[in-house]
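Missing here is one protein chain; the remaining ones are kept as they sit in the complex.
Then we have chain A:
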Amino acid sequence: MDHATLVFASVFPVPSLSHTTPTPIATPNLGYTEPGASFGSPYAADAGGTQRRTVLRNLAWSTATRFLSLPKDLDKAPRRIKRPPDVEEALDYLLVGEGTGREHEEGIADWYANEVRLHFANHVRQGLAEAWDKDIELSNAWHVLEDTQRVLDQMQNLYRQPFYAHILPFVEQAAANITIRAGRSTDNLEAETVGAAKRKFEREIHAVFAHSLPVERFSKTLSYVLYDAACKLFRLQVRLDDVAHAVPEHIDTKKVRRRMMVLLVGLNRVGLGQDEAQRALANAMDKLLDAYIASHYLKVDWYSKQSVTAQLRVWIENGFVPLAELVLECLKCDPASIPTLQRKQWQEMALTRLGRARVENLFDFVTNWDQSLGAILDLKEYLRLDGGKEHLKGSFSRQVSRRLLHPGATTTYILNVYIYIIRAFNKLEPKGVILQSVARPIRRYLKEREDTARTIISSLLIDLNDEASVKAASTGELSFEIASEMAKPFTHAEDADDEASWNDLSWQPPPYDASPEYKKSKVEDVIFFLLTLWDRDDFINELKNILGDHLLKCQDPEFQKEIRLLELIKIRLGEDNLQACEVMLRDVLESRRINETIRQAGDRPQNQPPQTPETLGPRTPRPRRAAPSTPPAKPLPGPALNAQILSSFFWPILRDETFRVPAEIESLQQDYESRFERIKGMRKLRWMNALGDSRITLEFDDRTEEFDHLTPWQVSVVYAFQPQPGEEKTGKGKGKAKSEGITRNAEQLEEILEMDETLLHQALAFWVGKSVLREVSPHTYAVIERLDSSTKDSDAAAAAQEIAEVQAAQSTTVKSQADLLNERKDVYMSFITGMLTNQGNMPVVRVLMMMRMMVQGGFPFGAEEVRALLGEMEAAGKVVRLGGDVWGIGK
């Protein structure tokens, strides 16, 4: 509408100019005659006044609505400040005068609101819908919201203007009239009426606006915008980098803050700051808390090992709560400040989330003890909160069973982790209730592992200052942690029973969540936990075995470490039942003394002519029950002998292969024996030749070599290559012309030495590996008197050495599993025979089960071994395989 038209129209109302549909000038509705009334003049039935009012009202209505109707391009239309007189009259009539809406009649204000609604729906909504109908990209969220806000704000102003300019004054006047009429000259009422009208109109507009946007999407978008703003704000405020959000480095927080505030205030102005916005705020704060904990806080304090909970609390108080308050203020919510109780709840919520985040990785923290002290301290606070303990226990137990208690983990690893767990949980909860419950499955699992006891006890014997054993520990066979625990000074706790002590003023009841068998361990000592894995007796038995092995191998003549270990174990387990170990220790110590005594006595008369180039070093056969000896440093021309005298009753079962030791040694043994019997009142010695430790020097034509730490059978084998009295005697160095010396074959050797075949071959392989012997033809060996440069020997030597090393690794002084199986094979076979004969055919599994149950002393083997036994018996025709894994007795 151009200006001219408008001017014209203001004087001569032109209905056609109106774009909307104001009420047309029409024949007044004269009403109907009442049913049953006679047809007559329309004025007949009613009072003439009513009719007339209707006509007048319609006219006024038409004029007013035409004036107030909203043009399409509202923003471009000029503002009409002045009302033409007819409109003035009409509005006055409608709002102040007789034409005010009675019941069932539409008021002009309502009509205008409706007009706004229609206008908005027809002309504005379309534009908004374009932006809101599809998903809103995060990067666009700010813009979309801001644009929307701007458009709505503008529309609101445009809609408001006619209302404020043309309707409100009349409402005010009407209110004033009423006031006068009522005789109450209070401005209050007047203002109230106007305010109510205003509020009603605003509500209408806001409802229109709110309904034009998709509720969910709007809420989500706003939520994101708030979250984004908060992230940007805090990243500088807290001075921590938030890597998760790739926000450019320098952000003007003030700008962000202002932008957010402007948006929020604007949204609130157009009525979008109500429930939806608050919900969005709640959402955003929730996410913010998570993001905050996940980003900055997840950084466990690895360096200063401090808890970060204090920081978190400060942030909630000084960062989180003020932000929430700011937003609420912008949204003009009623209580704009957060009550103290709520703050406390928020802090707890934050701590809970932090705790949960920590618990998720607790296993890693535990394995990285004690760098992870900070994380553990964080959890300490979490435990105080509701449900914290249960969650921690449950979650950690799951982690442990998934990540630790599986066949892939070595026993050493499990033990180490267990130690870390003990340490970490002691810190976490000194009362030990949680430790007890999370450790239970680990302890149970460790008990099932076969090598647990061995690992623990062997680890206890590691010398931290000794490089060799430290190396052994680093290979993963032994637990270094246990060793270092053992090295710690041990404070012996008072054994007094706290429960019964009336004088204990610091007595406290056990924790409420403690299990019935809970007993506060007075010792926060890791070794204590490890030693209590088993029944004491079982543990001591195992200790005996390992200590025995260790003592025999030990090089330290003073046995200081072993003495110390035994003392420590005594303190922890009590003295009784450890006599056997004490006896073992005393045996080795005493042997040293006896050796000295006997040697002194023997030096004078004993005179061994150094007739052989191969001088046997100290041989250590074992008296009464075997004794390896420490090599004496004396480089005697003749062999020297030290013995370890072991009280067989107290020692575990030791290797006891028999074979002939070299004659010289034999005579030394006899000599030793007789002296011993003299000293010890006719007590008998039984030599255990398989144990022992020797040093020899071998002289060849072209070289002399020394060997240390040899086993007796190795020495015996090489000694057998000495020329026998009947053999060709080539003087001191035999076979000078040839590079090969004495030749022997395996059968011969077996006969001479009365030695077990396996042992013999092991020894032969050893010497081949050392380039002392050479296999000249299958099972025939010769001494290499001259080393020539041919690589053949060295190749063979290398190969043989490998074999020898493998074999040596397998041989221990205490019997190995395979030895045990071999030794008891007959018994096991007769078990199987008896079982199959009497109980009928059985599958291997059942045989194994029966063996485990029936064999006294246990059957420490698996299905594989049973199958091997059955296979052997099948070969002997004793049993038959009936298909599958089922076996029966042979006919």
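Note that a residue touches a chain if its C-beta (ideal position, glycine included) is under 8 Å from a C-beta of that chain, and two chains touch if they have at least 3 such contacts; residues count from 1.
Methods note: contacts and distances are computed from a predicted model.
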{"item": "Record-based protein name (UniProt) of the chain missing from this complex, from \"POTRA domain-containing protein\", \"Large ribosomal subunit protein bL17m\", \"G1/S-specific cyclin-D2\" or \"Ubiquitin-conjugating enzyme E2 2\"", "value": "\"Ubiquitin-conjugating enzyme E2 2\""}
{"item": "Contacting the left-out chain in the complete assembly, out of A:Gly681, A:Pro778 or A:Gly858", "value": "A:Gly858"}
{"item": "Touching residue (missing chain; options A:Lys200, A:Lys344, A:His406 or A:Lys447)", "value": "A:Lys447"}
{"item": "From A:Gly681, A:Pro778, A:Gly840 or A:Gly884, residue that would touch the chain that is not displayed", "value": "A:Gly840"}
{"item": "Hidden partner interface residues of chain A, rising order", "value": "447-448, 450-451, 453-454, 534-535, 538-539, 541-542, 545, 827, 830-831, 833-835, 837-840, 853-858, 860"}
